[in-house]
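Notes follow the structure.
All protein chains but one are shown at their positions in the complex.
The chains carry the letters A, B and C, assigned in the order they are written, with residues numbered from 1 in each.
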Amino acid sequence: MNLLELLGYFNYWVFAIVLSVGLYTVIAKVNLVKKLIGLSIFQSAVFLMYITMDKVEGGTAPIIQKGVENQVFSNPLPQVLILTAIVVGVSTLALGLAIVVRIYEAYGTIEEDEILDAD
Amino acid sequence: MQIDVMDLTPHLPALQVIVPMLCAPLILLLKPRGLAWAGATAAALLSFAIALNMALAVNTGAYFNYDMGGWEAPYGIELSVGAFGALVLLIVTGAGAAAMLAARPSVDSQIEAERQPLFYSAWLLALAGLAGIVVSADAFNIFVFMEISSLASYVLIAGGPDRRALPAVFKYLIMGTIGATFYLIGIGLVYMMTGTLNLADMEARIGDVTDINPILVAAGFITIGLALKAAVFPLHVWLPNAYTHSPHIVTVFLAACATKVAIYVLVRFDFFVFQDNLENHDLQFSLFLMPLALLGILMASAVAMFEGHIKRLLAMSSVAQIGYIILGASFVSEAGLTASAAHMFNHALAKGGLFLAIAGLACHYRDLRLEQLGGAARSMPWTAAAMVICGFSLVGIPGTAGFISKWLLIDAAMDEGRFAWLLVAIIIASSLMALAYVWRIIETLYFKPPVVAEAPAEAPLQLLLVTWLVALANIGFGLFPQFPLALSSAAAQLLLGRAS
Amino acid sequence: MIESAVDVMSWILLFTGGAFVLIGGIGALRLPNFYTRLHAASLTETMATILIFAGMILQAGLSLAALKLLAIMVFLLLTAPTASYALANAALQSGMRPEAESGGEDT
Partner (left out) sequence: MIIIFALFLLSLLVITALAIVRTENLFVAVMLTSIFSLLMAANFFILDAADVALTEAAVGAGITTVIFLSALALTAQREKVVTAGRRPALVVVAVLATLIIYATFDKPRLGDPDAPVHQHLAPWYLENTPELMDFPNVVTAVLGSFRGYDTLGEVFVVFAACIGVLFILGVKPPAGSRYNPDSSGLRHHLIPQVVGRLLIPFIVLFGLYVQFHGEYGPGGGFQAGALIASGVILYALLEGEAAALRAVPQSVLMGLVVGGACLYGGVGLLCILLGGNFLEYSVLLSDPVSGQQLGILLIEAGVGMAVCGALLSIFHAFAARPMRS
């Protein structure tokens, strides 16, 4: 097993671990801001998975220089998808934080259990 | 340059999405009172007209394909509308337009004037997002539009004066985002193994994949992610509170169509992409979803029977109805899928009508718990009568639209071999439970003494007219169900035609 | 000849820069209180930045990349000390006194 192969598996494992850490934060924490932080880690992990599959051995970023022959390029498509997904993630986060601010104003707390008790 | 009157028919799938989407920012410019509503209504009606146009064309055998940007299918993004898509589009745009027509009095009472343009803009975005999911034939594009519709619906739900809407919508946001991200992981795995994002291309290439494990995991992620979005029991926990505490008119729109679009994507993915390529997938699909559907039907109906808040009662009933739709699909038979598709349409009619009537009630009753609504029929006879009609349709009383699809569902269940009697028994038992909770509403409205002292008047005319329109549609499609049934059975054939 | 001289020169710069980063890192971990740690950390921001970038510019030669590296260096030299200042200032305002004997505080 050469080093690149190891890195390949390592990338996916890191993806799995970070994904799990993010999801765990979302499920187990009761603080709403912490949940959102977990959500953003959770989404970042998926970005890592997509970008991992775009790599080609010996490739460069897909910017085609004229006059250079026999270049190998990494795959542009996952990059485009993840550009979109990053922006989607930040939008969701902003909206979530706006809701959290309103919850704090209405309830005086951002802990989920205390909010449930208040109603 | 001379521009002729162009034939826009080939562009209809694109216009279906673009019209409401591009109107959304323009609505923000319409500051004066009422203008924003008028503009949004015009856009919603226009998109309903587009959907109707396509449905009529599809009914005569047409099939719409559209290459975005002029790039052919796997390289560019493809839109496609067949019978199933046309039916769901009718539900989405119909619900969006009808609720929007009725919206003004209810919105005026619940949302401050200066925030209203933002509200209507978000409404159009939700409409565009849902329509975009339905027309798209590209897995990643579905994700993008799913997020547009989700973000817009979070905004709509959080809009009301009820503070309990905020924690509810937060929960919805978290669960919705997890669902969407699961879906994203799923299509990522499929893309990794097939190298394509186009659904038809995926179907063609998935058969060549030799290492099947990632595809299986992907199917799991996609199914669970979409089931979260569709509020399939037991992943429905976000739904009751979100529907209960949102502005009343938003509940009409979302209850009628939002979860159905997720079911549409789920069914499309499972039947188009996975079914004929994965060994035993139909069996796994049935075994996974049928128990959930049955449990959902029974549990949610039971909870609804003892629920005290009228909106939450109907929200729980929605969870049960989602169970019926999933149940039909889980038979993996033509009759089952027809019943499913027809039930989507009929449930949208019944639930939309009920929530419209509730929006009418809410104009005079601040507190919507059943014990506060006693005797409402005396002061609001028309609203109450519309509610009775839609309630009967929900139960499935003969003569209403709901009866047709329940009958089809029972018919489809009969073919299910050894356990047919059990399925039929569950459907009938849950219909009786539905009768019980609808009866509780009727009893409260007609036979309980009034609790609220003030003598309220009838609901605003605008709201009442739309409510009755939907109520009459419930009877109309109960007596003459040909059009939705034709679309439904064409949809079922389309889904299975590829599979056989 | 001249090339290998430039190469050696740049490696020397890079290694000294790296050494400063290491010292800064050890200092940030080992020194007793906030202000002294900050002091150690700012070593990386100035001395190490200059050395490492100078080494990299020598590696890049006369090219567009060298110009970009120079621009990045100037940017870092402007922002990093400002950030250190803001950090120290915030600590001071939140009531942390810069006294030598207040060692071991870790909040």
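Assorted remarks:
Operating definition for what follows: a residue touches a chain if its C-beta (ideal position, glycine included) is under 8 Å from a C-beta of that chain, and two chains touch if they have at least 3 such contacts.
All of these numbers come straight from a predicted model, not from anything done at the bench.
Touching the chain that is not shown, out of B:L45, B:M192 or B:L298: B:M192 (per the contact rule at the top). Contact with the chain not shown here comes from a single listed residue; of B:A42, B:A57, B:L118 or B:V424, that residue is B:L118. Remark: the omitted chain is touched by one listed residue; of B:F48, B:F64, B:F140 or B:Y183 this is B:F140. Panel shows chain C; residues 75, 78-79, 82, 85-86, 89 of it touch the chain omitted from the view. Counting the whole complex, the residues of chain B in touch with the unshown chain are 3, 6, 8, 11, 14, 18, 21-22, 24-26, 28-29, 66-71, 74-77, 112, 114-115, 118-119, 121-122, 125, 128-129, 132, 140-141, 144-145, 147-148, 151-152, 154-155, 158-159, 185, 189, 191-197, 205, 209, 211-214, 216-218, 220.
Within the entire complex, the positions of chain A that touch the omitted partner chain are 3-25, 27-31, 33-34, 37-38, 40-41, 44, 47-48, 51-66, 72-84, 86-95, 97-102, 104-106, 108-111, 113-114.
Criterion: only the chains that are shown with their structure count from here on.
If you sketch which chains touch which, the pattern fits none of the simple shapes: not an open path, not a single ring, not a star, and not all-to-all. Contact analysis places A-B first among chain pairs (by count of C-beta pairs in contact). Per-chain Cα centroids separate chain A from chain C by 30 Å.
As a whole-number value, the distance joining the C-alpha centres of chain B and chain C reads 58 Å.
A straight line joining the Cα centres of chain A and chain B is 29 Å long. Shared contact sites, meaning residues of chain C that touch two or more other chains, are absent.
The set of chain B residues touching two or more other chains is empty. Contact residues of chain A toward chain B in the complex are 19, 23, 26, 32, 35, 39, 42-43, 46, 49-50, 53, 77-78, 81, 84-85, 88, 91-92, 95-96, 99-100, 102-103, 106-107, 112, 115-116, 119. The part of chain B that touches chain A in the complex is made up of residues 140, 143-144, 147, 151, 154-155, 158, 163-164, 166-167, 169-170, 173-174, 177-178, 181, 184-185, 188, 191-192, 197.
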